[in-house]
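Below is the structure I would like to discuss, written out as structure tokens.
One protein chain is absent from this view; the other protein chains keep their places.
Read from first to last, the chains carry the letters A, B and C; within each, the first residue is number 1.
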Amino acid sequence: MTSNKTRIATLALAAIFSSGAFAADPIKIGMVLPMSGPFAAYGKQIEHGVRLYLATKGDTFGGRKVELIIKDDSPGTAGDVSKRLAQELVVKDKVDILAGFGLTPSAFAVAPVATEAKKPMVVMNAATSAITTKSNYLVRASMTLPQNTAPIASWAAKNGIKNVFTLVADFGPGQDAEAQFKKTFTAAGGKIVGEVRVPVANPDYGPFLQKIKDTKPDAVFLFLPPGAGTIAFMKGYTERGLAASGIKLIATGDLPDEEIIDAIGDAALGLITSFHYSEAHKSPENAAYVAAYAKAYPKDRPNFMSVGGYDGMHLIAEVLNKTGGDASAEKFIEAAKGMKWISPRGPVSIDPATRDIVQTIYIRKVEKVGGKLQNVEFDQVPDFKDPGKE
Amino acid sequence: MTANVAGPLREAARWKKAEFAFWLLPVAAYFVFPSDLALLSQIAITALFALSLDLILGYAGIVSLGHAAFFGTGAYAAGLLARAGYGDPLLGLAAAAGVAGALGFVTSLLVLRGADLTRLMVTLGVGLVLFEAANKLTAFTGGLDGLQGIEIKPLLGTFAFDMFGRTAYVYSVAVLFAVFWLARRIVHSPFGISLQGIRLNAARMPALGTPVNARLMAVYTLAAAIAGVAGGLLTQTTQFVSIDVLSFPRSAELLLILVLGGTGSLYGALIGAIVFMTAHHLLAGLNPQYWQFWLGLVLIFVVLFARDGLMGALRRLAARWASRFATRRRVA
Amino acid sequence: MLTVLFDGIAAGVLLFLISVGLSVTLGLMNFVNLAHGAFAMLGGYVCVGLLNRLGVPFLATLPIVMLVSAAVGVLLERTLYWRLYGATHLDQVLFSIGLVFVSISTAHFFFGAQQQPLQLPPMLSGQFHLPGGLDVGVYRLFLIVVGLGLAAALQWMVVGTKFGATLRAAVDNPRAARGLGLDVDRVFVATFALGSALAGLGGALGVEMLGLDPEFPVRYIVYFLIVVAVGGSGNIKGSLYASLILGICDVAGKYWLPQAGAFFIYGVMLATLVFRPQGLFGRVAAK
Partner (left out) sequence: MTAALEARGLVKRFGGFVATDGVSLSVAPGARHALIGPNGAGKTTLVNLLTGFLAPTAGSVWLGGADVTRSAQHRRVKRGLARTFQINRLFADMSVLESVTMAVCERQGSAAHWWKSIGAHAQAVDAAAELLARLHLLDVAHAKTKDLAYGKQRLIEIALALATEPTVLLLDEPAAGVPTGESRELFETLLQLPRSVTIVLIEHDMDLVFRFAERISVMVSGAVLTEGTPAEIAADARVREVYLGQASHGATAGRRAAASPAAPPPGAAADGSVGLHE
């Protein structure tokens, strides 16, 4: 009896001590991001978002101070590198949470580590739909490609666009976007009059543009990796008078994202896209975010990747507040499921079933706002789930 | 007569003390850096890859800008096999070696034509075509997203691949050593010597009755197979294949590693890999954006002023010590 | 239809413009300068910089671009390149790859990772239509004119002038040339300067269609090599024809058979290398 009591007492004590112990020490977040090489801009923006959150909202949640450890997995497409870094973060740096992931391959490669090490994994950009299915400890705070593709397709079908010519870069994301667009657009009664997959590093879009011009579709659906290709295409589009001849240009919003829209220049005017974030989004949250960002990083403009980092960090913070600083995988994911908040991008929530993000997708048009090229939102699809999983 | 005349020739093939010492390093590393095993096993794999390039470049004198083609082929071969349910590591390596070797044999027919410049471009071209193919055949390779869902069975049915990378490390180092030992025998054998003959004076060899092309095809195929094994190892230890294994930068980087370490001496490949990977790891940690800059400078310096790489430097150092030691003896 | 042909020619000429510099250094000096793309990138940045920061008109930037590239070329030639004239092709490749790495980081440091915007003067942008459904892009037309002019000039220089003769002699057999009292070093410097200037010009003219960011030297290295490989290094006509053929095939291929993607152009390169190592138009090496 007494022995029992004492045993219980000791257990209680132990519990207190242990809990007290972990409440004290900081919580380590290991981030895997491309900081150099072709996708260096991704890593930069995501890091900005995360640090901005910690700078504005403080760095202690659920009684534990947050500590960031960032690893460069450049080129960002080499899964073996990302996986090794994740392993090091877990084994050597003893991190409690894995986060970041600029591109799909690194997320895919790291997911098994999260599962085996029982660490929560927060995806802040990588956008292939299937990622969340690769580990039960994985939650996504950014977006999925189909999620941003379907709305523009249905919008096009609704707004008198009958025939569409699709042009995508010939790699995983491009093919996914093409597939999703076709699915939604044809289901809504639209017709695909031509489709082209162009090499990722393609020096000249002339022939494709000419082909489009000769096919005379109502609109072109475009998916290219941000960078040289996009710019060359947009310029050619105006040069060859496709814009003038009334062929609309529709795409997902990463094409004219704030990082490169200035490099595209006025050629981007009139481009219609569907996306979850625009610097021009009208809401007090975003106004505050944009202001803070401009103050912290005057040389850059906030884009969807920075918001991915920002919201990812918000998710982690809220979860810690909820669990009182406990970051063990099961508890973390349970707390994350169904979580709702107002992000700079608008209202978002985590789908309890898929651990993927549910958010409002906006239809935007590129216009000059105060001499600055912006994606101005004029229509929206609220609380839109990733259709890629159906 | 042979005994004393052949002496020095045999001596060359005999294992030196320094070599035994060298091979104690990986063993020591296992205990000294228990939490860096993931990195260490990738160093071992890179070393193996560099070794395969050294065989064709350092010994036979075949230049290549597309050696990643075989590395990648091996990686995908092992990966696809494992995904098809045949997850036994050794079986996977065998397959990787086989497929990559076959590819090596076929492409050797193209590569052996023409001089250095042509070879550089042909190897480059082959590499590019393979990359493009892997990128297009998403159904097989997963394209840019990479090949996942690879289940590797425990090594020898008992040692599972753990997250700390213990099994992976021991496995990689063991394979590296085995292949190194084989390569070491080869380069000291008549076959190996004739390869060096071809490198030193290709025009003379036929006049000695050497079927030059046959020899080169043989070694090219062998090197391809070894590169394939390295690729297979990477797949098995990371349980993932990204299209990056076929990329041009990988080939260029490998060339760089080998030259840094020193061509034509198997240890150059190993040391190059160790130094390069460690430097990359540290520099990338310090300032990710600009580590390439220093890399470039080092490369330029090596080519201009230290063409025999780290091995050369070590040799000179050893020589100096030896002489100093000798003089001290004399003084005493 | 006609438009496709026109675009093909334009694309070909662009290929010619960005690779002719390499054809000069490689073919005439037998130096594998993989850092060719770095010089092209330099030209691009100089052009964009003058245009956007100092507001120099586009056409006016071109001569400045050539001068700057040439100057940098000479500087590097005198300090580094000359050391490797005797060296093996492998060493030259490694050396120039090193240079490429350095150039990438340097560009990244000064201009950042993003694409550089280039706004063409109105007189060079847009398109006009000719009867028979031929749409002519003004800038493309401009490229064609420049390219063909350049080709003619170079051809004349190499074949028709004393300098050309001296150069060929100096390359074919430096020892003999020195014996004949030619200043081989001077010739090589001049040639290298020319190669760099051409690279810079190609880069500047290419920005509009190829874009410009630090990865430039690596991204298009393949295309330079393909042209040289197919054209046969060292003869200007060869690279021009090769570029035109590649350009037209590439454009036509993309227009009618987009699935083929980049395979096509690589295929051409490999086939050429295997069956005619000296290039389609290369003179058979004496060895």
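Note that a contact is a pair of C-beta atoms (placed from the backbone, for glycine too) under 8 Å apart; a residue touches a chain by one contact, two chains touch by 3 or more.
Predicted model, so just to flag it, every value in this text is computed and none were measured.
Looking at the full complex, which residue from B:A13, B:V32, B:V106 or B:L156 touches the chain that isn't shown here?
Only one listed residue reaches the unshown chain, and that is B:A13.
Of the residues B:S35, B:T210 or B:T278, which one touches the chain left out of the display?
The single option touching the absent chain is B:T210.
Name, in rising order, the residues on chain B that touch the hidden chain in the full complex.
1-2, 5-13, 185-186, 188-194, 196-197, 200-212, 215, 218
To be clear about the criterion, only the chains that are shown with their structure count from here on.
In how few steps can one go from chain B to chain C if every step must land on a touching chain?
The least step count works out to 1.
Please compute the C-alpha centroid of chain A, do the same for chain B, then give the distance between them in whole Å.
38
Taking each chain's centre as its mean C-alpha position, how far apart are chain A and chain C in Å?
Roughly 39 Å separates the two chain centres.
Would you pick out the residues of chain A that each touch at least 2 other chains?
40, 170, 199
Can you pull out the residues of chain B that are in contact with at least two other chains?
132, 136, 249, 289-290, 292
In their complex, what parts of chain A are in touch with chain C?
Going through chain A, the ones touching chain C are 38, 40-41, 44, 170, 196-199, 201-204, 206-208, 210-211, 213, 227-229, 231-232, 235, 239-241, 259-260, 262-265.
Which of the residues in chain A come into contact with chain B in the complex?
Answer in residue numbers: 35-36, 40, 72, 74-75, 77-80, 83-84, 87-88, 90-92, 104-105, 108-109, 111-113, 116-117, 128, 134, 170-173, 175, 199-200.
Under the stated contact criterion, what part of chain B meets chain A in this complex?
So the residues of chain B in touch with chain A come to 35-39, 42, 132, 135-136, 138, 142-146, 148, 163-165, 234, 238-245, 247, 249, 284-285, 288-292.
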